[in-house]
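After the structure tokens below, expect a handful of questions from me.
Yeah, one chain of the complex is gone here, protein chain that is, but the others are all in their spots.
Take a look at chain A:
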């Protein structure tokens, strides 16, 4: 019996020791410090609008999504606000859905911000909040996901989803025409299909291809994550034994798409990405993968939104425009990044 219990205690000691050791090792493994986290900000210039003015409290809310683009939105907003000495930045996490964001925003209102910059989970669902805040005299800057009601925002700044599809298709058509490919096989890997933005992107892509007499042969919808991108791409490649061109909506999921292409040993086609991540721009610059271009949907819009929110708060206009106030709507153009201009965009990659 004593022998038995001693064995047991020795075993316990061994297991316990191993567990503690593993725990210590693992705890050391959570560091990510080498990853670059520089944000896309505009250095505060001197003179004109950049001169410190009236103090502005900017409330900020964006979904707590675990996606690189949204993370970049929040980081950019924070960094841009820090670049101004006269801006106080109050961020609330918006939780997992529209209801959680509404709750978070009501706590924000009680802190009496001068301007609210808001990336809603869903523009339609948070329209009422926009109206309410505007009626209470707090200007609302809508970031990227539009409110249906024009009275619900003071400024709307967003990317051009339809334009992304147009830009991607335009690049693909030009390349295929240059190579004299008749009846090309074109594949598409979309993002989350239930989102309106995905539908707009696909529509712009299909409309533009149709003008050249081309069409999408096969389309799979992934979920903006690398693993779903890999799975959908692997199946798409299986369905299309020979491809001429492929458009992938999102560079984050593109990591998986490129992995699938590598795993299938395919290289007979070229690929166009979307959004403009740092890794994608680097790959385009290096020119050693099938990724030859990407069309932007840059999270730098968050930095611009903070700058404009500050001007709204101070009652100033944009210095290069004649108008005395900031305009009501700004839609960013979707730009096409290729090997030739990649170096210019590297600083905007996220």
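By definition in this document, contacts are C-beta pairs under 8 Å (C-beta built on N, C-alpha and C of every residue); 3 or more make two chains touch, one makes a residue touch a chain; residues count from 1.
By definition in this document, contacts and distances are computed from a predicted model.
Name of the non-displayed chain as stated in its UniProt record, restricted to "ABC transporter permease", "ATP synthase epsilon chain", "FeS cluster assembly protein SufD" or "Glycosyltransferase family 2 protein": "ABC transporter permease".
Here one chain is not drawn; of A:98, A:155 or A:255, the residue touching it is A:255. The missing chain, though absent from the display, is touched by one residue of A:61, A:156, A:225 or A:248; that residue is A:225.
Here one chain is not drawn; of A:128, A:150 or A:239, the residue touching it is A:239.
Listed for chain A, the residues touching the missing chain in the whole complex are 22-23, 25-26, 28-35, 37, 64-68, 70-71, 193, 217-221, 223-232, 234-236, 238-239, 241, 252, 255-256, 258-260, 262-263, 279.
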